[in-house]
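Have a look at this one.
A single protein chain has been omitted; all remaining protein chains appear in their positions.
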Amino acid sequence: PNGRPTIASDDKAYAFSIGLLAQEDFGGFMGVGPSKSGGNFNNFTQNARRLRLYFSWRYKDWVVNVTPDFGSSTFDGSASLFEANINYTGLRHTTLTVGYFQPRMEEESAERSGAFEFLERPAIVDIVRNIASGVGRFSVGGEHYEKRWLVGGYFTGQKVGDRNKDNTITDSQTGAVVRAVGRPYVSKDIDVFMGAGATAAFKVNNGSKGRRYTASSNTEIPLGETNLLTSGVLSDVSQIWAVGPQLALRWKRFLLKSEYYHIGVQQGASVENPSVLRSFGFDGWYVAANYTLLGNPRIYSEKIGAFTAPGVTYDFDPAHNHWGALELSGRWSVTNLHDGDTGNQQTVWESGVNWYPNRHFRFMLDYQHFIVSRDPNSKATVNLLGTTGNAVVGRVQAAF
Amino acid sequence: PNGRPTIASDDKAYAFSIGLLAQEDFGGFMGVGPSKSGGNFNNFTQNARRLRLYFSWRYKDWVVNVTPDFGSSTFDGSASLFEANINYTGLRHTTLTVGYFQPRMEEESAERSGAFEFLERPAIVDIVRNIASGVGRFSVGGEHYEKRWLVGGYFTGQKVGDRNKDNTITDSQTGAVVRAVGRPYVSKDIDVFMGAGATAAFKVNNGSKGRRYTASSNTEIPLGETNLLTSGVLSDVSQIWAVGPQLALRWKRFLLKSEYYHIGVQQGASVENPSVLRSFGFDGWYVAANYTLLGNPRIYSEKIGAFTAPGVTYDFDPAHNHWGALELSGRWSVTNLHDGDTGNQQTVWESGVNWYPNRHFRFMLDYQHFIVSRDPNSKATVNLLGTTGNAVVGRVQAAF
Partner (left out) sequence: PNGRPTIASDDKAYAFSIGLLAQEDFGGFMGVGPSKSGGNFNNFTQNARRLRLYFSWRYKDWVVNVTPDFGSSTFDGSASLFEANINYTGLRHTTLTVGYFQPRMEEESAERSGAFEFLERPAIVDIVRNIASGVGRFSVGGEHYEKRWLVGGYFTGQKVGDRNKDNTITDSQTGAVVRAVGRPYVSKDIDVFMGAGATAAFKVNNGSKGRRYTASSNTEIPLGETNLLTSGVLSDVSQIWAVGPQLALRWKRFLLKSEYYHIGVQQGASVENPSVLRSFGFDGWYVAANYTLLGNPRIYSEKIGAFTAPGVTYDFDPAHNHWGALELSGRWSVTNLHDGDTGNQQTVWESGVNWYPNRHFRFMLDYQHFIVSRDPNSKATVNLLGTTGNAVVGRVQAAF
């Protein structure tokens, strides 16, 4: 991005840059009940969400990106890898990629994680992207964009570290991700965006307990709280797929976004269970509204097929009556992982305010109310009665 | 620091730098007894104490620092985070900070860890700084300096990774650190430094075993040896505080330093123990003397409120009879964690010689003798009789 420290050779053949995304969160939960039911909802704590160091070497049309991450979506304190991939950019408006990568299928994945309206993606997006894309997924594929449209497709494998966490895996996941988005109408004040994404895991990691899958997510707050939303453990999984539309409408300084996804899980014949088994269907959606009070509004980026963060016209400088950029957001997010006798449902109402003193720094404050139905699993030890609660969390962010 | 690789934009709005502190230690223990009593005192081993990569991005008055560390105070081999914080430097001689940081309260904390007279801080400083400051503590606050004085204050939270190590924590620590130091008399040959620091943990991390606290430290040698010095485990802790003076006197090439701290621990009413409980008092001090044989002596830095390492007039070059800088140090360090039926006491006598071939490299050699009284805990498995011993440890250091 602009402002990222870069050194280049005089003949332009070489370039090297070091970028940063630093996000640190602090806050807690209030009024979680009817009882905490054994779940962990910290009253007040802190977490480094993302501490990514983006190292990038370019030689002519070839680019290699390696990005360690010292933050965590739950409990900070360990080092991991966000990406490590090799790219060929010699074809016009096209990037071909191989290696650990984050293939994008949803609008909320295509947005850069430093540009989100809220602290976290909606739960349904978080679940769908983890089927066969998400952070650190081994990928082979590419993306191509034009002024009015963008398409991308990747074959994918395991996530980095999958076999470190479970070294009994004897057959690793394979899958795919595709995305196609366009802008049927564009004017100075209006931007209409629509598209679709689809993903599938042709087979999931096969470890000592066979091919298992559990859809699960937190309450869209990154403080390491207990995941209440769950599909339950589905065993002997032969295939998972998800598909859905993504829509957005910008009118002047106002942006409305929505995505819906349906997830299908097929259980299949295994050595232990040779008979044909069940299918499960889950779905979820969100609707998010955003208004930019100060600064330039969120606009569409052709290169990534997604909306970006507000821009700052003049850096924060009270002496000259410059206040940076300010935006308000509201979101309704519903995820239904209940099917038959398994899984439950979560609804989150969220509101937030973001302040940008300049293009590199940002301060966020989110309030949310969540409602999660009971876990029907007879062995569940938390969330026996359904749970509601609230959270207030702030974030400080720097991005270069 | 000077000599750190930096790139900046022509308009001075941007700057980026990568610094380093690399320290590797090798040595071992001799004559530890009356018996090793189960403790681990390696005869000869190595440890990477600090391998910090200081990444720093600046945009105008805003600075973000992220510093991974591949060293360890005990057993090297893992990656951790030294700091990740956002700073505003727009007010004169003032830095405002939020994020994971090392707030400084003691003179031995304010000194840069590449400038220590010895391999490690005195045990009492190590214990006091870990109450509510220390490495990687979430902090919100600031520091202001003038030519003759410096004040700093921070509200603090958990340390990075606290909930990674214990994911049962449902309420995280809060605390504070304050420091005020000054130089009542300064001349060319004489520098008189005095000040005070105070810290408190208003509440400590609440995990599955409740709010517990153990003051403990090693023998001031960073080879992963068993911690013999301990207060014992104090449970149902409601509050911890510490306060004490810091003094130093420089006379030409001679530097004398001393700090004393008193620690108070209050046990308090918990759900399980509703009655009012005990208070504990611990204390400790050190006196350190230093003489710079070759090179420029240790002088006071106004910006950090502490003394710095000797300077090298001419880089090491035997052909021109230049030998860099050389200093000798001696220290007496006493820590008394004994109160009633719990805890014990440690005395360490230490001497050291440091050689600086140039401003970026340093070689250290320390010898110490330690005396630790018996652990009165009836369940203790080591140090049943009290322990004495010696250690000889060298260090190679590079700093940029």
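Note that the chains are named A and B in the order they appear, and that numbering of residues resets to 1 at the start of each chain.
To be clear about the criterion, a contact is a pair of C-beta atoms (placed from the backbone, for glycine too) under 8 Å apart; a residue touches a chain by one contact, two chains touch by 3 or more.
Predicted model only: the values in this text are computed from it and were never measured.
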Pick out which of B:73, B:358 or B:377 touches the chain that's been left out of the picture.
B:358
From the list A:94, A:170 or A:313, pick the residue that touches the absent chain.
A:170
Out of B:91, B:186 or B:396, which is the one that touches the chain we can't see?
B:396
Contacts from subunit A to the absent chain lie at residues 7, 14, 16, 18, 55, 57, 59-60, 62, 64, 66, 68, 79-81, 84, 86, 98-100, 138, 157-158, 160-165, 167-172, 174
For subunit B, the residues touching the chain missing from this view:
3, 5, 7, 18, 20, 22, 24, 26, 40-48, 51, 53, 68, 70, 72, 75-79, 224, 315, 357-361, 396, 398, 400
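FYI, only the chains that are shown with their structure count from here on.
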Angle of rotation relating subunit A to subunit B [CA atoms, steps of 5 degrees]:
120
Separation of subunit A from subunit B, taking each centre as the mean of its C-alpha atoms, in whole Å:
39
